[in-house]
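Excluded from the complex is one protein chain; the other protein chains are retained at their positions.
Right, subunit A next:
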Amino acid sequence: FVTVRPPALENPGEGVPAFFKSMGSDSPARPRQKFCGMFCPVEGSSDSKTLDFDALSMCRGKSDGRVIDRQTDISQPRKVEIRESTGKEALQNLDDKRSDRLLIKGGKIVNDDQSFCADIYMEDGVIKQIGENLIVPGGVKTIDAHGRMLMPGGIDVHTRFQMPDRGMTSADDFYQGTKAALAGGTTMIIDHVVPEPGVSLISAFEQWREWADSKSCCDYSLHVDITEWHRGIQEEMEALVKDHGVNSFLVYLAYKDIFQLTDAQVYEVFSVIRDLGAIAQVHAENGDIVAEEQRRILEQGITGPEGHVLSRPEEVEAEAVNRSVTVANQTNCPLYVTKVMSKSAADVIAQARKKGTVVYGEPITASLGTDGSHYWSKNWAKAAAYVTSPPLSPDPTTPDYLNSLLSCGDLQVTGSAHCPFNTAQRAVGKDDFSLIPEGVNGTEERMSIIWDKCVVTGKMDENQFVAVTSTNAAKIYNLYPRKGRIAVGSDADLVLWDPDFTKIISAKSHNSTVEYNIFEGTEVRGGPLVVISQGKIVLEEGNLHTTEGSGRYVARKPFPDYVYKRIKARSRLAELRGVPRGLYDGPVCEVSVTPKTMTPASSAKTSPAKQPNQPVRNLHQSGFSLSGAQVDDNIPRRNTQRIVAPPGGRANITSLG
């Protein structure tokens, strides 16, 4: 097996100062070392420094003199101390030992804005108290965190568990998938409902609810994909937003003749989404070009998985991202780009954000952790395991680049797009790459990969890590602060994170059911030690205690502040105005009846979203007023009435003024 990392250089520091070599990057050419240059963390060194500081500033007044003691020797089995109440205490506690009450002592709480030391007390799946010397009932199960980081459970914003595809179903169902998620420190997933074109959105939604309610082990929510467009769909979207707690819809610019919508349809969908206060998600690839390229590649006799990436070059992704940004700007609709897989797509998003567009980019575990060189693997089954759309970029520097943009905030959230198929299912496309079912694994690996690629390398700090794995997702989808934050009143979804934990990812040990893991052989540092979901310990000492069907559906309200504050302000800003003019009374040329194009022949389905609350152009971009400020802007325009003496005098059409 060829691992992602090429063999180590003989002399890694040769010719280049050590600090340049290791600073802020995870260059594959650099050997992984436990003790290397000055910017590589010596075992435990950074931790004790930051902890000491925290202990001085945040934990002042701690009277018990408890020494925060880190477990530094990773050769010993990882342990946390979980004490059950015993004896008398147990008697006082009427509940059995399955009590929902849980106390975490001595942890360093890491939110997206700050880290501090405090204890946490949870009850009934909710965080009840945070602070020092908490007064808690007797008989409470206690976890001693020993100063380790305690962060909000991850939110995987993009999964496709149990997804139907041409009579098959993706290999991990909601049970298997959520179990894998929990094993990786993710305590909430948001799955995509994919209605077959022609099927009602609501009934598809209810189908997914049924599947997930019966099997999911962690809380979940649902995005709904718009796979066709007509007026009925609009009504269903309204119902989903108002009655079913859905606030995000995905449109496809790819999959020609199946899911793909035209630009005009996308415009109309976005207008509806904006009026409903939801988030427009987009699968950005130019499906027309992809279809042409697929045919060309097949014609050339290229039928293997390498054809998948050859027929979907990254430009095609960047083009579609650019187009959807344009439509979103026109409709003043917030945009969310799923599966950012290439440098150029990420660049387009970063540029659009600089211009003021409300757009979010979601790289996935696969694009952050591996690249598309594997499509050329001699092992068909291995190559096929990487097939997903947009494809992984064959450019091996892509993951590093995307991690950098994620760290600087140009990309905001991470999902996994977890949708694996087993080899027999993939083999449907053994003679034609365009038939290979698409999707890769990643829900279990997501947090560890990001920690390893971003935090260990110094690209981001622990707070930014929480932001991109959890908080930003909660904010965008209006789950904040119930999810995505450790605060009193928030859900008790927590992860005790061990930055020293190392493991080698392998299909042999992962929780997914598929035979291949696209990160096979990757060594990652950082992993969850204890995972608490709904106030219950679901992972400890490497053992999972999940309960099928315990996951709740989390409804989401429209108009998330994080997204819509700006949108609302902009829609108030720009009201377009006509220019009041005298009626033109000069000669008019005769025209033949042949209708020229110019009548805006909109699609037969009338545009559903025509409300006075209109989108505006992005006024960030230029300093002039689009309403064409005129001195008499305050004079109301009369539509039908002929103005005998128009303001500014009668317009004389023959004058050259």
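Note that a residue touches a chain if its C-beta (ideal position, glycine included) is under 8 Å from a C-beta of that chain, and two chains touch if they have at least 3 such contacts; residues count from 1.
Assume contacts and distances are computed from a predicted model.
Enquirer: When you check the chain that is not on display against UniProt, which of "Cytosolic Fe-S cluster assembly factor NUBP2 isoform X2", "Auxin-responsive protein", "Proteasome subunit beta" or "Dihydropyrimidinase like 3" does it turn out to be?
Expert: UniProt protein name of the non-displayed chain: "Dihydropyrimidinase like 3".
Enquirer: Specify the residue from the set A:Q129, A:Q207, A:T423 or A:N463 that touches the hidden chain.
Expert: A:T423
Enquirer: Of the residues A:M237, A:V251 or A:A383, which one touches the chain left out of the display?
Expert: Only one listed residue reaches the unshown chain, and that is A:A383.
Enquirer: Of A:E81, A:E206, A:D263 or A:D561, which one is in contact with the hidden chain?
Expert: Here the residue in touch with the unshown chain is A:D263.
Enquirer: If the hidden chain were put back, which of A:Q114, A:N133, A:S203 or A:Q300 would touch it?
Expert: Result: among the candidates, A:Q300 touches the missing chain.
Enquirer: If the hidden chain were put back, which residues of subunit A would touch it?
Expert: 1, 165-168, 196-197, 255-258, 262-264, 267-268, 286, 288-297, 299-304, 306-307, 310, 313, 315-316, 318-319, 322-323, 326-327, 329-330, 373, 375-383, 394-396, 423-425, 427-428, 430, 432, 434-435, 506-508, 515-516, 520, 576-584, 586-592, 594, 596-602, 607, 610, 614, 617, 622, 624, 626, 628, 630, 637, 639, 646-648, 651-657
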